[in-house]
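What you see is the complex with one protein chain gone and the rest in place.
Read from first to last, the chains carry the letters A, B and C; within each, the first residue is number 1.
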Amino acid sequence: MIQDKERKREVIVKRVAQELKDGNLVNLGIGMPTLVANYIPEGVDILLQSENGYVGIGPGPEAGKEDKDIVNAGGQPSTVVPGAAFFDSSMSFTIIRGGHLDITVLGALQVDQLGNLANWMVPGKMVPGMGGAMDLVVGAKKVIISMEHTAKGEAKILKKCTLPLTAVGVVDMIITEMCVIEVTKDGLLVTELAPETTKEEVSAATEADLIFAEDLKVMNV
Amino acid sequence: MIQDKERKREVIVKRVAQELKDGNLVNLGIGMPTLVANYIPEGVDILLQSENGYVGIGPGPEAGKEDKDIVNAGGQPSTVVPGAAFFDSSMSFTIIRGGHLDITVLGALQVDQLGNLANWMVPGKMVPGMGGAMDLVVGAKKVIISMEHTAKGEAKILKKCTLPLTAVGVVDMIITEMCVIEVTKDGLLVTELAPETTKEEVSAATEADLIFAEDLKVMNV
Amino acid sequence: MKKIKTIDEAMEYIKDGMTIAFGGFMGVGTPEKLVDAILAKGVKDLTIICNDTAFPHNGVGKLVVNKRVKKCIVSHVGTNPETGRQMNAGEMEVELVPQGTLIERIRSAGAGLGGVLTPTGIGTVVEEGKQKLNIQGKDYLLELPLKADVAMLQGSIVDKKGNVYYSKATRNFNPIIATAADLVIVQAEKLVEAGEIDPSDVMTPSVFVNIIVDGRE
Partner (left out) sequence: MKKIKTIDEAMEYIKDGMTIAFGGFMGVGTPEKLVDAILAKGVKDLTIICNDTAFPHNGVGKLVVNKRVKKCIVSHVGTNPETGRQMNAGEMEVELVPQGTLIERIRSAGAGLGGVLTPTGIGTVVEEGKQKLNIQGKDYLLELPLKADVAMLQGSIVDKKGNVYYSKATRNFNPIIATAADLVIVQAEKLVEAGEIDPSDVMTPSVFVNIIVDGRE
């Protein structure tokens, strides 16, 4: 079982990056998902979308070379690649909600075995708002949750979410530092385990019912 | 009563032009309404809208100087004035249906005393389609019908339209070569008569009930 | 992701009976070479979505005249007498849709919305068979989303990634139909390298475009 915080993060984003295919249009959520951009496989040409109104996010700008008119959806300075396009927010969500986004990668507070997702509020405590998340998970062709498997020892992958939902039955895949899980009609199917990680450890860290694939693999990270 | 075809048309479009106020955004329908542009009063700066996607229609181009990428809503070569703007059809109808158009001027097959309009089909005969007309009359702040008072001697201003409607209760004003009519909650109020035209002539050419204004004026054409 | 294909390669995707949306208004903004290729290939029984049926000699008007159209969904047919003739003779079905409703129905399909709530058409034959909703005291028609198998665009400038710029009044339906089809083909009047169109000037982002055909071929 991986214990190092940095290594956990690396395992997650490296594995998520392997899901991105040539030609995909992808939205990477604020925080850890953003790091996926650093691990896109050689020869895979993807386009990154930013909710605030463009496709073709480039690398972060050098210090002192920021363009005040280009920020990402987190409000941080950004750049664009050749072939990028800017548009207004209604076009941005036409892309998102209209089924034109291949993959959205975002974090979660809780996910459950029906594919339900909770990631936008903890009543009475933290209410950042849903931003574009509700549209992203309803509209994207594939929804990947990338997160640490547990939070302070508490399970986040549950039989049933207890926090207010972001959407119902939308999650396709969960990638953590312990395993890769596909959400199927039969339930949560663990298809890969992280290096140095056992089925027993995954089960112990998960409240939801898990099915382990017959051809269970080791994550290539 | 004016008999000359050319003079009738001149009376109508000259009088319609007087309704256009400085700063107005105006849509002129295909055919006779288009001619209104030639009579806009001195000092009145209006902007003309074209359904196919721009504001700022200019005069027709000189022969040989047509731009293949600029036509009006009738498909005829057109130009734009400085300060014009092109946009797509969804923005065009945001302007039209969203209440951003001050005046729409269009012809009619029939109008009735409830302000109903029929101008898009004659069943079994002529079915050109409604084009943008249904949106224009529902969305514009003021709907002016400009037309000859009768068609081959048949009344066009009726108690109740008999042809399929374009919209219900939308007409604000009717301008013909005989008179100016305002559609009020009490019915059709004749506010101006054309030169050389009598109340009796107007009544005889109209099937609808008419109210003649106490301060009935003569059209300044 | 190589999107550039020859017209012949692009036409391999076009089959009898398909629903094809075309950009253009009275033919201006319609990809004439793609229309000609449909005629040349002999494709028939099409359902076409377009603002109008243009004139007999241009745009989708040519498809009507050559009897390739089973049904057209348009706002206006007055400039093409052959449309009216086939409609009255029962040779072609014509669904007339108010222009603002037509573009918004296409947009709603492209934007993942359930339809359009419009005041246009209330109290007319347009409302027949449709659900009416009273919202905040006013009546609206529920008009359903309209999607095509294929959208055919005319782009004035297109880059090799598929970003499109439309010149002047050629824009019209083009950027909207690009969002609402399974396959989007653009005929490029001018083809440039990625990055040559200023990102702020792009009117259809490359993400919507599947196939680019060089219109100067």
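Everything that follows uses one rule, which is that a residue touches a chain if its C-beta (ideal position, glycine included) is under 8 Å from a C-beta of that chain, and two chains touch if they have at least 3 such contacts.
Model, not experiment: these values are computed from the prediction.
Hidden chain, full complex: it touches shown chains A, B, C. In the complete complex, the hidden chain is touched by one of C:Asp52, C:Glu82, C:Glu104 or C:Glu189, namely C:Glu104.
Contact with the chain not shown here comes from a single listed residue; of A:Leu165, A:Leu189 or A:Ala213, that residue is A:Leu165.
Per the touch definition above, the residue from A:Gly23, A:Pro61 or A:Gly131 contacting the chain not shown is A:Gly131.
Although one chain is not drawn, the whole complex shows that of C:Pro56, C:Gly78, C:Gly115 or C:Gly195 it is C:Gly115 that touches it. Of the residues in chain C, those that touch the hidden partner chain are 104, 108, 111-119, 133, 135-136, 138, 140, 142, 144, 165-168, 171, 199-201. For chain B, the residues touching the absent chain in the complete assembly are 22-23, 25, 45, 47, 49, 54-56, 80, 82-87, 90-91, 93-95, 97-100, 138-139. The chain not displayed touches chain A at residues 50-54, 67-71, 73-75, 78, 80, 86-90, 92-93, 96-97, 116, 124, 126-135, 138-139, 164-169.
Assume only the chains that are shown with their structure count from here on.
Identification of common neighbours of chain A and chain C yields an empty set. Using mean Cα coordinates as chain centres, the one most removed from chain C is A.
If you tally contacting C-beta pairs for each pair of chains, B-C comes out on top. With each centre defined as the average position of its C-alpha atoms, the distance from chain A to chain C rounds to 35 Å. Averaging C-alpha coordinates per chain places the centre of chain B 29 Å away from that of chain C.
Distance from the chain A centre to the chain B centre is 56 Å, each centre being the mean of its Cα atoms.
Multi-chain contact residues of chain C (touching two or more other chains): 107.
Among all residues of chain A, none touch two or more other chains.
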